Structure formats: structure tokens, C-alpha cells
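In this view, the complex is presented without one of its protein chains, the others remaining in place.
What follows is subunit A.
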Amino acid sequence: MSGDMDDILLVFFQECEEQLQELERGLSALSDGESGKETINAVFRAVHSVKGGAASFGLENLVRFAHVFESSLDGLRSGRVAPTPEIVKTFLKAMDVLSDLVAEAQGGATVDTGRIEESRVELQAIIGEGSGSAGPKEDDTVPADFAPVPVDFEPVMADFDFGDFGVEEDAPADAASLVVTFSPHAAMYDRGDDARNLLIGLSDVAVAHGGTSMVTCETAALPALGSLETEKSYLSWRVVLPAAVPEESVHTVFDWVSDVCDVTITRDGGSSPGSSSQEEPAEAQAALAEPEAEPEAPVPAAVQAAPVQAPVAASHARTPTSIAEKIMAELPPAPTPAATAPIAAGNTATRRPVEQATIRVDLHRVDDLMDLVGELVIAQAALESIGQREDGGQQEMIKRIASMKTLTRDIQDAVMAVRAQPVRSVFQRMQRVVREACSMTNKDVVLTLEGEDTEVDRTLVEKLSDPLTHMLRNAVDHGIESAETRIAAGKPPTGQILLSAGHRSGRILITIKDDGGGINRERVLATAVKRGIIAPDAVLTDDEVNNLIFAPGFSTASTVSDLSGRGVGMDVVKQAILGLGGRVTINSVEGQGTTFCLSLPLTLAVLDGMLIVAAGSTMVVPVSSVVETMMVNHKDIYMLPDGANVVSIRGACMPLIPLASELGLDGYKAGGPSEEDVILVVENESGARAALIVEDIRDQAQVVIKSIEKNYRQMSGVSAATILGDGSVSLILDVPALVANALGRIDTRPSDVRTGLAA
């Protein structure tokens, strides 16, 4: 039973995730000055959906905040408030709080109440300002919904007075008749329920059991009109039901409100069998099937403590400064009341992985896959029938296999398309990272996103989040200068960071470009020397100096700030990107900014490879890195004084790498390349080229990438391995590493400098 509930909750959180993305998108559009009606409506809808869902799960914290948020957005929607940058900023902040609250409800960290309150006040200030003299809504922490509540009272009273419920004044209160008294809390009205519904429900029950109900309204608690607080609930009702009515059916009526309404059910009008509000926890237990009962279980407990003040206490609990909430803040996640409790209970550990294991896919992609699999079945049947033919059908067979090959490839593409996801989800999260970094460093930075629709394998999308967060924080903290410095340098005071994604030659390229001060190479160099990362007399190119910031333990920040400066960030970034089979390059112009380029493989599973032979064994070179192939021409090969060779290809010189000896495998003939050898011109991401000498080119094929690092150490020049058609293992070459090695060797500088840069 609770398993079903978890499933529904899970769906709710997934939807929240989507709504939050929608919200983020809308607010970004707003901040770009695009304040069309559609945009505002989309934003409003997103918050509204979150609120609606949260309410049906009884996630009080979330509902309360979403409500305030929604009210403010309503001001925007109705045109009372104009979306000025200030206001959009407030909304963005509120969105962060909202998404944190969602995370909290999911069992994440408890959100700081101060932050919620701050954002709430800001939100209310918006409609406060915007609606000018609109009186009743300004009542501080009271959500606008409260206002209609007293109005709702009227019809109830009227209904009662006019005997709408089929009340018969003289209905005999049998000795065994069932007496139900209930007093709703203000929270019940807030939730959109009404005492009227309960009365109708009770009278229905009475009618169903062949009797009528007798209703009395207790107005004793009602103060004089002058001191009446509109948002409080003062009334309670006493309903006498016929004896035939079983208690269970009465419980059913109160199922949905048991946590926000005091109910007493007694037989025989007189001797109360100690049911009163103690019964409620039990009732809540009984009603586990309905969503609120679980999360709200602690509330009745509070009610027990102060039954008389119940309505007050309930409305009190709505202000974040209330005692209950203070306790909540002090006692972090586990046993606290309200939303976190039911989720923390039991399956926090299991929920997250489960959530990550699901994927939402466009239906047409799944359909494509389905079609292809159908084709595959047909192809298999065709092969089978050929196999049964008398004459062997050699020719036919080859043809079929060829078409099956295309099919396999299509299926593979289709599966990858299913796994592919736009990087948007990660990119949009970065907006928040930048916002937070800005508020911590007191800088004003605008993050522009480009190519969010670029699709990458899902595993990659998830793993990109951490490195990008690090890099963007760094960009705000170190890259962008303070506003004064910027103005002094003749730049606009607002910093710009561009985060873009795109496909390039079978890889995904992500660039993070800021218009800050660029890398201060002298300072980097000095720091590197000071920290012993390089020798004091080392001579480095600009590029190598830039790369020093990736060295472990490197940090130029003179003081460790909240954001960065601990000297772990960039090192971790580099490791993470390398771990994904990617590479990081830096381009920095002093005074104009820094650009980081991350180049990542599209998928972690398959690559197009060229099968070559070196030292007698077959190896795989990723096709994407091969520029051209050619036969060796001895006239074009020159030997450098240190013994290395360069080859001139149409005027361009590049290092010549005899692959076999480069990999330390024997079998390479001494005396330079022979006539049969083939040259493979390869290129790394930054366009540096080298020529590999291989013995032969066998084939071109798709290969499945298999990790060897799990069972073996990392090998330089080899990125992974694959299994060929004959079952043998073949190594996949790490071309950029080979090129880098070769270029390094041709270099004139002493080798100890370079080894320092190996990291």
C-alpha cells in the first residue's frame, strides 16, 4: 500500500523536476525582457502545479511557500506588477527556495527557514507594492487564500438555517444514536475544503442508513464581530446521526480532513468513550491509504496538547516563526514533523537511485526502435530460410548480412537516441550556481546559455553537473573582476559568461567563456613555483602556464573564499572530465577573458574505429581523429638531431610516430619505416597533428568500448579496449595523448619541465 504511495510520490517529484525546469526557462525568458503573456502563464502554471501536487501529498512547507510565490506571480499575470529586473531576480531567488523545498520534501537537506522567510517577504513586497492600496491581502504571512474563508462561512450558516441538510428539528436522538462533533481548523479551509462538504457527507451517510441527521452549530467560541479574526476558525458542529450508522462510515467522511479537523464520535450522546481527539492518530493510521494522513500525523499530536486552542495553534503553525517550526529547524531531517518525516522514513536511501534509473523518452523514438527491432526479426527469419536452402544460397546470404549490418547500426543509433538527453537540464541548473556565486561574491554576472538542445548520452549529462559547477564558480570568483575593476578597464560592470554546447566531429564540445581578466600568468607561475609544482627555472609556454591551474593543490587565490580557492576545484574538474574520456583546453587572453573548452565523447559505449595493425596486433584508432592516410614516401621524412623524425606532408611538418615502438611493443623493424607501412595523419581536438606509422589498415568498424582499467592499470596511449569479431582483444588508441607525447618530444625544452606538466 505504502509502496503505491511511494510510486505516486515519485511521479510527483519527477513532475516537480519538470515544472521547475519549465519555471527556470520561463523566468530566464522574463529576465531577457520577453514578458509575453504565454511566458508569464507558463511560469504561473509551473508554480501552481507544484503547489497543487504538494497539497495533495500534504507537503505543508512546500505548499505554503508555493502559495505565496503563486500569489506574487498572479500579480504579474494580472498586470498589476511589471516584470522589472528586480522583481525577476526575486522570482529567481524564490525559485531556488522552491526547488530546495522540493528537494527537502524528497528527503534532502532541510531548508533554512530564514531563507524561506526572506524570500517570502520579498515576494509579498512585490504584490504589496504592485497592488497599492489592496488592503486585506497585506496581512503579513497570511496567504491570500485566507481572505475568502470567512465568506465561506456565510453560506454554511445559511445552509444550516434553511435546513438544507434535511434536518428535522424533532429527529429523535435515540439512545444509541451516533453523535459526531467536529471543529475544523483554519488549515482545513486553507486547503480548500469546507465544513459544508462534511455536513453534506454526514447527512448523506444518515440518509444512506435510512435516517436523517440533526445538526447544531456551536457558536460559543465566536467572538464579537469587532474582535473577530477573519482567518481563524471559530465554529464547530454537532451532528446526531441515526443509530444504524456505523462509525466507519463517519470516519470515511472525515478521511481527508482528519488532520485539520477535531472530530469526536460518540455513541449515545452522553458518556464519551474517550474517543475525542486521541482517536485521531488511530484514525490517521486507519486512513493510511490517503496521502495526508501520513505526513501530517504529528499535527494531531500537537492538537492533543492544546485542544482548546487547536484552531489557533493550527493557524499559528503557519507562521514560520512558530515553535513547531523552530523545532523543525533545530532537529534536522529525520524525526521532524511535516513533510520531511514520511519521506525520510524508510526509503530515502532507495528513492534517489530509483529516480535516477528512470528516463523520459519521446514516444517516436521508442516507436522507431520498435520498428527497427521488427525489421531485425524479419532479417533473422530471412537468414534462417536461406540457411535451410539446399544450394546454400551463398550470394543471398552475403546480401542479407550486409542489410543486417545496416540494421544493427540503425538499432544502435536508435538506442542511443533513447538514451540521449539535451544538456538543458544541467545547463539550467548552472544559472542558479552563477546566481549564488554572484550573491556570495557581490558581483553581477549574466550567464548566457547556448545550444542547450545539444543531446548527449544520459550518463554524461549527469556527470557533467559537478565539473561545470566547479568551473562556473571559478569563473565568477576568479574570472570576472569586481565591478570597479571592470569599469576601470573600460568594460561594462556586468560580467558575461557564455556556456555553450555543440557537436563537433563526433564529440560534444562545451565551452565556458567569461569576459573577465583572463589568467594572470605571472601570478600563476609564481604560485606554481612557490607550491613546488614546477622548478623555479622552468621555462613554460603560455599554454603550459594556463594548464598549471589544473595541477593538484594549485590555487592563486590569496585567501580561501567560500566559493573557491581551496585548490581542489580545477584538479577535480580535470579528473572528472578525463574520467569521461574528455579533455579540457584553456584559452586565455589577459584582460579579455578565459575560455575553457571541454571536449567529450558523445557516448561512453561505442565508437567508429579504424582497425590498424601495429607490432603484429590489431588496434583501433577512432575514425573521428584520423585526418588522412597515405603511403610512406622516404623523401618527405627528415630526422631531427635528437633522433626523432618529422614528416612533411604537402608542406606541413608534423612529428612521425612509429606506433609500435611508441607503445613499447617489440616487432618494430629498426631502420625506419618500410615501404609497406602506412601513414595515418591524426589530429587532436585543438587541431595539432601527428603522423602515425602503422603496418597495415585492416578495416573500419564500430567497436564496443570495454574498460580495461577495471582489471588493469591505466596505459598511456591507450584509452580502452574492444573485442573484435574473432573474440580477440584489441586496444583502442588514445590519439590526443599520442599526439601530445610526440609534440612534447619534438619540443626543444628540457624534459624535466614537461614531466612537471604531465598532470
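Here is the rule we use: contacts are C-beta pairs under 8 Å (C-beta built on N, C-alpha and C of every residue); 3 or more make two chains touch, one makes a residue touch a chain; residues count from 1.
We take it that contacts and distances are computed from a predicted model.
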Chain left out of the displayed complex - its UniProt protein name, from "DMSO/TMAO reductase YedYZ molybdopterin-dependent catalytic subunit", "Anti-sigma factor RsiW", "Sulfate transport system permease protein CysW" or "Purine-binding chemotaxis protein CheW": "Purine-binding chemotaxis protein CheW"
Full-complex contact with the absent chain, from A:548, A:663 or A:680: A:663
Which of A:617, A:648 or A:702 contacts the chain that the document leaves out: A:617
Interface with the undisplayed chain - residues on subunit A: 615, 617, 663-665, 706-708, 710-718, 721, 723, 727-731, 758
